[in-house]
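One protein chain omitted, others in place.
Every chain is named by a letter (A and B) in the order it is written, and numbering of its residues begins at 1.
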Amino acid sequence: MVQNFMIKIQTIGFCDIIDITERVINAIHKSKIHDGIVLVFCPSSTSGITTLEYEPGCIQDLCDYMESAAPLNAEYQHNLKWQDGNGFSHLRSAIMPASFTFPLIKGEPVLGAWQQIVFVDFDNKTRYRNIMVQVNGE
Amino acid sequence: MVQNFMIKIQTIGFCDIIDITERVINAIHKSKIHDGIVLVFCPSSTSGITTLEYEPGCIQDLCDYMESAAPLNAEYQHNLKWQDGNGFSHLRSAIMPASFTFPLIKGEPVLGAWQQIVFVDFDNKTRYRNIMVQVNGE
Partner (left out) sequence: MVQNFMIKIQTIGFCDIIDITERVINAIHKSKIHDGIVLVFCPSSTSGITTLEYEPGCIQDLCDYMESAAPLNAEYQHNLKWQDGNGFSHLRSAIMPASFTFPLIKGEPVLGAWQQIVFVDFDNKTRYRNIMVQVNGE
């Protein structure tokens, strides 16, 4: 059995880290599926999904890392070719997965106590995002 | 229901980024599955799969990033131990996922408009690669 849900959020970009755990769990409970794989995915080329202890320190550390790995103001070929400003967004999105999968067992999503599912918007402006949650099981 | 397909490609390695989106979508349409999870995977320890806006600027930016993160000519223990030359390939492959998952909803693969699925070959020579596409759903 397959059930699909959509989470709608507004983001401010640059490295906007949003905890979507509770909304994902709500979707799982609505699905009435008790065992299977949960897929969280965003159809976007300027964002990513990962897991993180959602507290201000870890949030800042992940943003600091992204700034050192793919700095906002570095020279990007994407920007030079298209007179665009979000080369850093595309690169960060390529190095962080677009999807996250985890197991649902006996009706309960299996996640660590300090392991939140986070959507990370790397774009250089405010965006409205549709995040898909698919529950696939029995 | 589970359907498996194979995409065969030839690559030149080093950081050869190949757009496989259309071949993945063709496999999905052949599967006749309309809702489920699509898994794209390469059985290899010197490549990766991610998503990217497939245009020359973003392609170059991702290769530049990989060269700064895991340079071709740095000293690698893999090379020293095995008199091998592809230590950079193995490291890059370990830091980019080997698989990509995304949802199929009502017969349509859900991907962003500028979000292409790319296979990235990091090996240091020409390779023939078999990429698996599995459609799992109903």
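Quick note on the criterion: a residue touches a chain if its C-beta (ideal position, glycine included) is under 8 Å from a C-beta of that chain, and two chains touch if they have at least 3 such contacts.
Worth saying up front: this structure is predicted, and the values here are computed from it rather than measured.
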Listed residues B:I7, B:I20 or B:I37, member touching the removed chain: B:I37
Contact residue for the chain not shown (choose from B:Q10, B:N26 or B:S45): B:S45
Residues of chain B (touch criterion as defined above) contacting the omitted chain: 1-2, 4, 37, 39, 41-45, 69-70, 76-82, 87, 90-91, 93-95, 97-99, 101, 132, 134, 136
Where the missing chain touches chain A, by residue: 35-37, 50-53, 55-58, 60-62, 64-65, 69, 96-97, 100-103, 105, 110-112, 114-116, 136-138
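Assume only the chains that are shown with their structure count from here on.
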Where chain A and chain B are represented by their mean Cα positions, the distance between them in whole Å: 19
